[in-house]
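For subunit A:
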Amino acid sequence: MNRLDTGLIERLEEKFGEAVKPRESIDFTTIVVDPEHLLALAEFLKAAEGYQMFNDVLVVDWFPSRPRFEVVYQVFHPEKIMRLRFKSFVGENQPLPSLVGVFEGANWPEREAYDLFGVVFEGHPDLTRIYLPDDWEGHPLRKDYPTGGNRID
Partner candidate 1 sequence: MATKEMRAERDPALTDETMVINLGPQHPSTHGVLRVRLTLDGERVVKAEPVIGYLHTGFEKTAETLTYQQCNTITDRLDYLAPMTNNLAFVLAVERMMDIEVPKRAQYVRVLFSELTRVASHLVWLGTHVMDLGAMSLFFYCMREREVILDLIEAAAGVRMNPSYFRVGGLAYDLPEGFHEKVRDFLKDFPRWMTTYRNLVDGNPLINERLVGISLLDRQTCYQYGVTGPNMRATGLALDLRKDEPYCYYDEFEFAVPTRTQCDAYARFWVRVEEIYESMKIIDQVLGKISPQGEYATTDRKVSLPPRDEIYGNMEALIHQFKLVTAGFPVPQGEVYQAVEGPRGEMGFYLVSDGGPKPYRWRARTPSYYNLQTMPIIAKDGLVADVITAIGSIDIMLGDVDK
Partner candidate 2 sequence: MILLQTIFLIIKIVLLIGILMGGFAYATLLERRLLGFFQLRLGPNRVGPGGLLQPIADGLKMALKEDLMPNGADPFVYRLAPVVALFAALSVDAVIPFGAPVHLFGLTVYLDIANPSIGLLIAFAFSSLGVYGLVLGGWASQNKYSLLGGIRASAQIISYELAMGLAVLGVIMTTGTANLYDIVVYQHHHGWLWLPQIGAFLIYFVTGIAETNRTPFDLPEAESELVAGYHTEYSGMRFASYYIAEYVNMITVSGLAVTLFFGGWLGPWLPPIIWFFIKIGIFLFIFIWIRATLPRFRYDKLMNFGWKFLLPAALIYFLATALFVSGVL
């Protein structure tokens, strides 16, 4: 079940050096990458390593620790049937490069991340809210977003 891409970490470290750090995980290869190298890493993974199938972009809010957002990308290797997760940590007002140029499918998930968490992706063709109305205030999936609201009887 857990297929690990042997040698991938070494190849990545060779290419990106300190910017890429492997992270222990119970499911599949996970690496943490500096936001500056995110785009380059994604391109490298897609072009050179064959992780050409996009899987997901999602955000975890670690409020109140800093940097608060953990942006997780998942890609898939359709020939080797292997998954790879890479993530970057960004602060509240820190933009992240958009991966739409590499994986077009990142379009909606990035919009979703912007909509629900307020993570800004630079270079996104249409970074607008996707689920919520355009005039919505706040980003509901943030941990500090007030819940409860009014009881409707």
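Quick note on selection: all candidates are chains of the complex that A comes from, given by their letters.
Everything below uses one rule, namely that a contact is a pair of C-beta atoms (placed from the backbone, for glycine too) under 8 Å apart; a residue touches a chain by one contact, two chains touch by 3 or more; residues count from 1.
Predicted model only: the values in this text are computed from it and were never measured.
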Candidate touching subunit A in this complex, from 1 or 2: 1
Touch list for subunit A against partner candidate 1, complex: 1, 25-28, 52-56, 58, 60-61, 72, 74, 76, 78, 81, 83, 85, 103-105, 107-108, 116, 129-133, 140-141, 145, 147
